[in-house]
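Would you mind keeping the following structure in view while I ask a few things?
With one protein chain removed, the remaining protein chains of the complex are shown where they sit.
Up next, chain A:
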């Protein structure tokens, strides 16, 4: 995919970090992790596929729920995927996974956004209490 997407880089980083870490930690020891990025008209989908068996849970939602039975794993408390899901929600996206006999694929879907101006500066009252000493008068 050549086009750039507009998103919150910190949240996106944490989502991908957690999902990739999960794939590396719980995939087969000698297996590979395959990342595929595709784009539709309204969304970008990042699929992270590893060889191995699926999470040992009764319901999918448990994998993305903090401290849910079965969500904790050998490599941690099982918080990573719940954090990824929360962050996906904050970006108006979603996260899901599919399991087949030999692989597990986590899919992160994020809506494509129009470029918007830097709203962090626009309207921020961060500078409100700074004085106007030395200001330019126009």
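Criterion: a residue touches a chain if its C-beta (ideal position, glycine included) is under 8 Å from a C-beta of that chain, and two chains touch if they have at least 3 such contacts; residues count from 1.
Following the convention adopted for this analysis, contacts and distances are computed from a predicted model.
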item	value
From "Sugar ABC transporter permease", "Probable chemoreceptor glutamine deamidase CheD", "ATP-binding cassette domain-containing protein" or "3-isopropylmalate dehydratase small subunit", the hidden chain's UniProt protein name	"Probable chemoreceptor glutamine deamidase CheD"
Selected residue (touches chain absent from view) among A:41, A:100 or A:137	A:137
Footprint left on chain A by the chain that the document does not show	4, 6, 114-128, 130, 132, 134-138
